[in-house]
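A single protein chain has been omitted from the complex, and every remaining protein chain is retained in its original position.
Up next, chain A:
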Amino acid sequence: MSSVVAGPSTQPVLEVRDLRVSFEVSQGGFRAKRQLLRAVDGVSFTLHRGETLGLVGESGCGKSTTARAILRLVPSVAGRARVNLREDDGPPEWHDLLGASTSQLRGLRQHVQMIFQDPYASLNPRMTVGSIIAEPMQIFRLGNRRWIEENVEKLMREVGLDPRLKRRYPHEFSGGQCQRIGIARALALDPKVIICDEPVSALDVSIRAQVLNLLVDLQRRRGLAYVFIAHDLSVVRRISHRIAVMYLGKIVELADDHHLYAEPLHPYTEALLSAIPIPDPEKERARKRIALSGDVPSPTEEFAGCPFASRCHKVMPHCSEVMPKLLEHRPGHWASCLLHENDAAGAPQKSDAASSPQ
């Protein structure tokens, strides 16, 4: 079978280091004490050109907030996120996203675009499809009217929409087509990175495959890098080169797709994988499901040890006391679990660059 996912290059395009986002929330009554909710608690990863990094986890694990913080749609309290604007394979030209001024940020956002979950809610219902796709090009003054007009038609063809429909409004399109419009808008500025936040979750299964194929196809043609946020691990497996599993604001495991599914190191990844139904009754009966007890704890809780300890099926006595570190246990395979901490390849290192997943 032909492989559709092209191999990524080694040139990094997006680097996130120790990203932290927290919100002040009050829980309970009117005068309740304000608490700190750590939505993203020290997330680091590097994304390469032409690569898809899957970001998975259950609701509330901070995967969407991570994406939003990179684009500064929510303020982050600490960390770094930078984008490499170098076109060729030469030394990277890093531009800081989190420290950029408002006008600088605007320029940088041209290179990092986003596709949202709800295809209807993310399109202005009063604008025609043509003007929705043209708007980013007008804002960035990429060309004159004629040029923009032509580009809109080109983009529509590229995402599989008939350019004759450009004067129609979003409500005249189906969910799958609206998502194509959203993709065309994201492509309008010729970005290097597209952050896809659950791009197919709202679509029916038969339509889902159409949109996923389009994303893969665009990546191959344009060398795009994706951060692909989803809760459906079956989809993520097919589309991603590497996958990061998040739990309560932290990446608990990061590996290439083969190792993550075949030999998961973190008990949470194991449980997550075992819970996903497979459309094959015989396999379903033969599978052993790891039952997690209880719910995800509140992210306002303070943890001295591993945040997963309360639900873990492999919990050890010291798990709730010692915080595990995200360490590289095999080349490219990172996990934060005390079970494996002793056999990690090399002792934990102090330097930021060395101890962050590349």
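By our rule, contacts are C-beta pairs under 8 Å (C-beta built on N, C-alpha and C of every residue); 3 or more make two chains touch, one makes a residue touch a chain; residues count from 1.
One rule holds for everything that comes next: contacts and distances are computed from a predicted model.
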Next item on the list: Using the UniProt record as the reference, specify the protein name of the hidden chain from among "Oligopeptide transport ATP-binding protein OppD", "Nitrile hydratase subunit beta", "Xanthine dehydrogenase family protein subunit M" or "Branched-chain amino acid ABC transporter permease".
Entry: "Oligopeptide transport ATP-binding protein OppD"
Item checked: Selected from A:72, A:86, A:222 or A:237 as touching the chain missing from the view -> A:237
Note to self: Just to verify: which one of A:152, A:272 or A:309 makes contact with the chain not shown?
What the structure shows: A:272
Next item on the list: May I ask which residue of A:69, A:292, A:309 or A:326 touches the chain that does not appear here?
Entry: A:292
Notebook entry, point to check: Contacts of chain A with the missing chain: which residues?
Noted result: 1-5, 58-59, 160-162, 164-165, 168, 172-174, 176-177, 180, 204-210, 212-213, 216, 231, 233-235, 237-238, 258, 261, 271-285, 289, 291-292, 295-296
